[in-house]
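Below is a slice of the complex: some chains, not all, each in place.
Chain IDs A and B follow the sequence of writing; residue 1 opens each chain.
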Amino acid sequence: MAIAIMTSGGDCAGMNPAIKQFVDYCYTNEVQPYLIYDGLEGLIDGAIKAATYEDVAGIMHEGGTKIRSSRSKRFFEYEYRKQAFENLQKHGIDKIVILGGDGSFRALNQFHKDFGVNFVGIPATIDNDIYGTEYCLGVDTALNIIRQATDAVRDTSASFRRACVIETMGRDCGYLALVSAITCGAEICIIPELEYDLDSIGKRLKGELANGRKYIVCLVAEGCNKDKCISTPNLVRWLEEDIGIETRATILGHVQRGGNPTVFDRLMASEFVSYSIDKLLSDHKEGSVIVYKKSEFEFVSIEHVNSQKYKIREDLLELAKRLVN
Amino acid sequence: MAIAIMTSGGDCAGMNPAIKQFVDYCYTNEVQPYLIYDGLEGLIDGAIKAATYEDVAGIMHEGGTKIRSSRSKRFFEYEYRKQAFENLQKHGIDKIVILGGDGSFRALNQFHKDFGVNFVGIPATIDNDIYGTEYCLGVDTALNIIRQATDAVRDTSASFRRACVIETMGRDCGYLALVSAITCGAEICIIPELEYDLDSIGKRLKGELANGRKYIVCLVAEGCNKDKCISTPNLVRWLEEDIGIETRATILGHVQRGGNPTVFDRLMASEFVSYSIDKLLSDHKEGSVIVYKKSEFEFVSIEHVNSQKYKIREDLLELAKRLVN
């Protein structure tokens, strides 16, 4: 019996602790662990290796993923999936743990339907936008990187009576910007999930500036650039022209993905992986996703995860209401 | 109507974000916020002040508590509690939010019985040892400080083929040491909650050292020095004499309490405080503790919190079993 692990789609902090725990936990359970390198592309190309302790020694505190990731168009074609399946067969691998987002889970679900390979998907994306789970691996580390950047930018804004606009990742989901706004003491938070009222915000800020406020911090989700939301450049213009305060924008970019995983991400990685292996070693015969819900871990179907768009918790949105009015 | 906030007992990261959110949320709800300085001692001595935005500007990223804390013997005496009550009356304060541990909650409960002052207790202690809640404010920051120290000590141990023993805080509870052991890739974890078998650990380590292991990381809870557990100096001696590896001990001490609060602690602070104020502004007529349980916030009685000793989640203990054998 042999299990393999792979990482797919966007990388995030927590993947390396997950890979380490995967190898340790397999050996504790006397199962042979395998590493699939380069995601679905590597699965097609046979970049598969029996894992040793050496492979994962000292990777706990590294960001990204040591077995690398990819996005694969080839995997949409049956021919390549068949090739991938034959690669697994050569090593006797019949179970997979995959870390990634819903796209990756759908891809493996098709693979399961084709060839019956059992797998568990572990939600891993800093966007935190997978339906059915309260937590996706990597989010806590990303949030703490944003916090450090925001604390730093605030220092410099406060030195100049300036506004700063900080744009976080999150193409379809404002989670990162929302939590950062609440926890970094922002004055404005622009995310797709919350209606904002510029007039009302403007009135509030002008009042506070008149009362001695020295700086303004705004958090904006990347996704706001495409939707009905106000984009970062437009928000900067509005602050300068309508509010009359010098403004600087910072687009955090890929800095948010990397970095030494936080304790929370390391712990979630350990738990996600251990219970996934337990599940695969039991009578599990399908593809499922492990989710974290109400402090517990459960397994749900790929269909369930794909059935709806992730929604941010109402109470969190509530906490930010004073930042959109 | 006026509400006051105070911090009591051991300080922790997250108290300052809680104080800031307290002031902001009171103003949003048009209630006058008050700050009680120096914990119960300050309550007795009348160190009470109406809070302004200025008082809490820019404290979000500071460790410790800006309104300071204390341990009070005087508060056990009725006479001093009466004096404290009269101080509150002068300001028209009839509701209190208190951050601290179960000792502080018991003290305020007596105060409530004496004079009917309503209060909500927010669990705040890095030991994470309060019954009835899954989380106490400050734990996540403390864990991340321990992580950085452990990552650093491992570097130097690995440079020398050495063992290191890292002693964390936790007088009655091994939570910090346990989670640190799991998330920092330790080889040994000694906490009061887990029986360990030195013979078995010794056999395992000797095998691994023979197979090329270069260093050993051990996490020990402070509480282990008094109980049946092996103390840090004895563990060092055992490693040097029985396992035959040079060993260094590091006692982390008060470093664990301070530091820039993590996002998780800031967010929990915001939620704990907001819901506590909501509760006090509703028809709440007693003393209760807000607890975090299965991703939700609830209010329980002081008696409930004091009815049992906190127990670490079974699944976490399970993850560490391979570190005690």
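What we mean here is this: contacts are C-beta pairs under 8 Å (C-beta built on N, C-alpha and C of every residue); 3 or more make two chains touch, one makes a residue touch a chain.
Just so we're clear, the structure is a prediction, and the values are computed from it rather than from any experiment.
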Overall number of sequence copies in the complex as this file defines it, 2 displayed: 4
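Keep this in mind: only the chains that are shown with their structure count from here on.
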Degree value of the rotation bringing subunit A onto subunit B, based on Cα positions, nearest 5: 180
Rounded to a whole Å, what is the gap between the Cα centroids of subunit A and subunit B? 28
Interface residues, subunit A side, partner subunit B - complex: 17, 20, 24, 28, 58, 60-61, 134, 140, 143-144, 146-147, 151, 154, 158, 179-180, 182-185, 260, 262-264, 266-267, 270-271, 274, 293-296, 315, 319, 322
